Each structure stands twice: as structure tokens, then as C-alpha cells.
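Below you will find the structure I want to go over with you.
Every protein chain of the complex appears in place save one, which is left out.
Labels for the chains are A and B, by order of writing; each one numbers its residues from 1.
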Amino acid sequence: MHIIVCLKQVPDARQVRLDPETHTLIRQGVESIINPYDLYALEAGLRIRDERGGKVTVLTMGPPQAEDSLREAISYGADEAALLSDRAFAGADTWATSFTLARGVEKLAPFDLILCGKQAVDGDTAQVGPGLAERLGLPYATWVRKIEAVEEDRIRVQRLMDDGYDRLEITLPALLTVVKEINEPRVPSLKGKMRAKTQKIPLYGAADLGADAGQVGLSGSYTQVMRVFAPVRRREREMLQGPVEKQVHDLWVNLKNRQLIPFDVAGSR
Amino acid sequence: MSATLLIDTDLCSGCESCVSVCPFSALSMADGKPLVNDQCTLCGACAEICPEGAIRVPEAAPAAGPDPAYRGVMIFAEQRLGRVAEVAFELLHKGRELADTLGVTLTAALLGRELDGPARELLRYGADRVYTVDDPRLEGFTDEAYGEALTQIIRSVKPEILLAGATPIGRSFIPKTATQVGTGLTADCTELEIDAEKRLLLQTRPAFGGNIMATITCPQRRPQMATVRPKVLKKGAPSDSPAGEIVPFNLDWSGISGKTRLLEIVEELSEKVRLAEADVIVAGGRGLQEAKHFSLIRELAELLGGAVGASRGAVDSGWIPYAHQVGQTGKTVAPKLYVAIGVSGAVQHLVGMQSAETIVAINSDPQAPIFDVATYGIVGDLFEVVPEMIRQLKAAGG
Partner (left out) sequence: MDYFLTEEQQMIKEIAHKIAEERIKPVRAELDEKEEFPTELLKVIAQSDLFGVAIPQEYGGFGGGCLENCLAVEELSRACLGVSTSFAASGLGAYPILLFGSEEQKQTYLPDIASGRRLAAFGLTESTAGSDAGGILTTAQIRGDEYILNGTKQWITNGGEAEIYTVIAITDRAKGARGASAFIVEKGDPGFGFGKKESKMGIRASATRELVFNQCRIPKSRLIAREGMGFIVAMKTFDQSRPGVGAQGVGVAQGALEEAIQYGRTRVQFGKPIITFQAVQHMLADMATQTEAARALVYAAARFVDSGAKDVSKISAMAKVFATDVAMKVTTDAVQVLGGTGYMRDYPVEKMMRDAKILQIYEGTNQIQRNVIGQELNKEGGRKK
């Protein structure tokens, strides 16, 4: 089986902070990591490969340094990798990104399965996976929390919904986006790390993909970012004072007055 | 796929180079000429290799401006098991406002089975017209059928704005429809405004885990599509005498291959659901220090008749299952009362709970950002404060 796992290199969202003065993002010293959800996709791919044989190819679109994320994926056990990188790709929205990835996938064809994380933690759109599937004319399932069975020409999965889950059977080749419930990713191995150092990773630019400048990156995007700003948080706030019993008591009285609790704690002091 | 490969059989010399180059085995030869099957993805490998220039990939030429034929606001009204999702009513309320500003009609698209009741409900909540596709094949959700159905409705009705709930269903198939229709899509919006002059939808959404907000537009393509986060828009009051109409839509099923088969819908009324619907949520964060201290949170939640929430930190530490997570990567909640205990208030948490009516924050660090959104704040050791809260509630007969 040939499994393609799409990765995105993202700034570690846990480290991103807002400057309280300027309300701008402090990106300094923020590490780049593989989008955490993509690691679950990678693990799902590796497990299918370990069980059924075949290979896992990791694919990413990004700046040249996104190659690091591909090498990291190799250290986890991916067999091959491909990088889509070109100045022309910059500023892509999900429309242009899925277009570019689709062209990249075609370079890696034939394949049986494409796996993506449910969304990237920087953009949080969850649109590239389904968009890519549609570009390639593939059936797909999102929010996959379990792969029940993989056969030569079909796959059975569970899709996580708000009120439970759906069981689906999908004809291969297909695309899945996975949620973190699906597995616990392995750790990189020493041998994988050694291989990651030396493995050749092909690089494809816009011309290699046969893409016009108007189809990729910012100029190939249908949505435009008009404004970026810090979220405003405003609220009348009351910091309660005094000893703990008094603070707690005042809290309950206030909540009672707002009809948020049914109890009368007035006498409990 | 809606578009197909264009093959000029007069130019074709029958050299078969397209067949061998096709990465999807989509081409075969019949009577010396290539035949394309549904594996074709329009990748263009064949067009590139063809020495005669006999193969062309249809390319949607970028329009100079938005197509003026598109008018009106449409919402996708999600229903599951016969129940219209709350977010549909929220969208109708917002959609009404947008449609009135633009001076156009507000329509809704509804897919499923036995849709009379749900369709009438949509009319009561402000839709001028409800397009329904009543078909057993739409009873359960598949991206393929839903995506194709909505695409066909959009192509026929031509709305300039399409809104859907940013639910597991909406966020799953709307990207497919947007790709099919060939327009931009903005995910998980929390605010919508209209630039009436340019007829431009201003779609605001959080990014970077909620650290920044971005306003996004789609100037060239129509419809302007967005998924909208549930519980951030207000729901309107229903009308007793709705004037709108219900219009059954005839779906052409020929393009729907059935490669995705829904085997079973398994309902699991989980903590996640309780969380979304709870009026009171008591949430714990890293300040609890370990799993067993969540018993304090549970006890307080029980006394207040509420659900238990958690920050990502607490979930990541393995103290409590993901179903309890509130925030950007968890659940967005809007209870009447939200009690945050030992939660520092990382932005990614705040975006998930700041629309709660009343927020109580208890934290030992007076600088904790959670206090910025709190209605009432208590600075102190939660291991002293929470037991005292429980004691006083119990003493009051809680």
C-alpha cells in the first residue's frame, strides 16, 4: 500500500503569546513543529504500513525550512518525503493550498490512501483535507477516530460526531482526516533519525507542478485577509477581597442575586 | 467531477502516450482513441504529454469580478435524526440581518428525510424560502451526497452568501462544496458583518489558537462562503405566522458515485454534549496539579447542577478525557455560569468560554489572564477556596 501523509509545519501554538503592550504576536523563540494532528495521521499511516506492508510518503507545502518537518517525519518512520516549495506558493489560502497539494500528490501517484490531521493548529480551518480530496476526485471522511479495517480496495472507519460516531465504508483510493483519539503517536527512533539526516528529499516548485503563478499562493487564493487584530476582551470585573470565607460568601451572594444559584447562603457565615 | 477532460479525437493519432502517463489509470483506448473514466482528476499529465495537443483540461477562467447573477443569502440548515441543529436558527437570525442590509431574500437549504416539520421551523425563524431535498439517501450524512446536493442547489439558486454551522458536519462537507463551486471559504467564523456598498461579507475568525483575530473577504467569487461557530451568534424569536415557502429541489443523482457508504450511526450521549448544553460549567486547569484533584471540581459541579470542563493543560496532562476540553481545540461553550478553577486563561481557552454570561475565576496568580475575562475573581489557593465553596453550599442546603 502506498500511503501519503500530508504534514504542515506550524509555529508551536502553545508558545505563541500576545505582547500585552502592543497586542501583537510574539513569535520570537517560538519553535516550529509538525502540526500535532498530523502526527496522528502519520502514526495511522505507519501502523497500516507496518501491518500490510508498502510505504509511507510524507508531503508538505511550505518554505524551504519545512523540509525539517519532513525529516522529523522520517525519524518517526516515514519511508519517503516530498517538499513543495516555491516563493509563488506563499500566502496561499485553503483553496490554493489544496490545489498545490493535489498537484504534489499527482507527482507521488499511484497511491491508495491520503491521511491528514483534522486541522492545523495555526489556521484551524480543517478545509485543506476535504478540499484536497475534492481536487483529486477522491471520496473522503473527516474526524476519523478509528480505522476499523483496511482491505485492498476499501477501508472502514469511525467518524467522530458531536453526538456519537458514524461507521463508514469508503472505496480506495480515499482521503481521511484524523482526530487525536485515533492513536498515540510513537516516538522517533535512533535509526529513523540517522536515516532522516541523509535521505534525499525531492523538491517541487510551481513549474515542476505545471502550475501557473495565478493558481498558487496569494494570487491563486480566493479569500483575502483584510485585517488582523488582537481579540478584545472586556468585562466588568470585581475582585473579591478579604478572608477566604468572606470572599466565597460574597461570591455566592452575588451569584444568588444574578439568579445563577438556587441556594441562599446568607446565613452560612 | 463536474468538469471532464476535453479530447479532440480528430487530432488524436492514437499513440497511447496519455494512457501510460496517467497516474490514476483513468485513460484507456477504445477504437484507437482514448476514453476517460471517473478516476480522472484533471491533473493534466495527459494533456502535457500529448504530442498532438489533442487533450485539454478545462480551466475555470478567473473572473474579472464577482458574478452579478448571484443574489441573496442562503444558509445550510443542518439536521440530524430529524432535529434541526440550533446553529441553523442562529444563522437564520444573522442571515436575516445580512439579507435585509443587502435588500435580498433569505433562503435555507435542508437535506434529509421527512423534512416538513423542520422546514416549517426554518420558516418560523425567518427564512423566505426553504429548499428541501427529501431523500432516504440523505438521511445519514455523507460528504459525497451532501456536498453534491448543496453544490447543485447553489448552482441553481445562485446566492451571493452561503453560511453553514461550523459543526462536524458543516466543517466536513462545506469545503467540498466550495471546491466544487469554485469559491473561497472561511472556516469557523465568530463574527459576520457586511460592507453593503461592495456587497462584501466581512468574515471574522480566530487564528493561532485564538491569539489573533482575522477578518477575511472573498472579493472575486460567489457565493461568499463561511462556516460559523455555533453559540456565538444570537438566535431570533420565532414568528407565529411565517410567510415563506417550501420548495422541493430536484437533485440529479447521476454524479454521486456512492464511494462512501454510511454503515451505522452510533449515538453516544457523551460528556461533550452535556458540556455544550450545560447552563453551569465548573472547569479545572493545571492548577489542580493532578488527576485526583478533579474530584473537587466534580463535587462543586454536582452541587451547582453543572457539567465538568477542563483546560487543554489538564487534558494534555491526562487528568481528564478530551471530551471535557473547553477552548479553541475543544468545545466552545456559552453557559450562564462558568467557574474557572486553577485555569490560567491561555487565549486558546478563553476563546472557548468567554461568551459565558458570568465568569468566576479562582487562581493563585493575580496576574493570570483568566481574571481579564472574569466577572468575579478570587485570588487564592484553590485547595482552600474550593473546599470552602463546597462547605458553604452544603451548609446552605445545596
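The criterion applied here is as follows: a contact is a pair of C-beta atoms (placed from the backbone, for glycine too) under 8 Å apart; a residue touches a chain by one contact, two chains touch by 3 or more.
Since the structure is predicted, the reported quantities are computational estimates derived from the model, not experimental observations.
Though it is not drawn, the left-out chain touches A, B in the full complex. When the missing chain is restored to the complex, the residue among B:65, B:103 or B:318 that touches it is B:318.
Screening B:8, B:245, B:290 or B:357 for touch with the missing chain picks out B:290.
From the options A:11, A:91 or A:188, the residue with contact to the chain not on display is A:188.
Take chain B: the residues that touch the chain left off the picture are 289-290, 317-318. Of the residues in chain A, those that touch the hidden partner chain are 186-191, 193-194, 197.
Everything below uses one rule, namely that only the chains that are shown with their structure count from here on.
Taking the mean of the C-alpha atoms as each chain's centre, chain A and chain B sit 16 Å apart. Taken in their complex, chain A has these residues touching chain B: 11, 13-14, 16-18, 25, 93-95, 98, 102-103, 106, 109-110, 121-131, 133-137, 139-143, 156, 158-171, 174, 180-181, 210, 214, 221-231, 233, 235-240, 244-245, 247-249, 251-252, 254-255, 258, 260-261, 263-265, 267-268.
Taken together, the chain B residues at the contact with chain A in this complex read 1, 23-25, 38-45, 48, 62, 80, 140-144, 147, 167-169, 171-173, 175-176, 178-180, 183-188, 202, 206-221, 257, 259-270, 272-273, 276, 280, 304, 322, 328-329, 336-337, 346-348, 350-351, 354, 358-360, 371-380, 384-385, 388-389, 392-393, 395-398.
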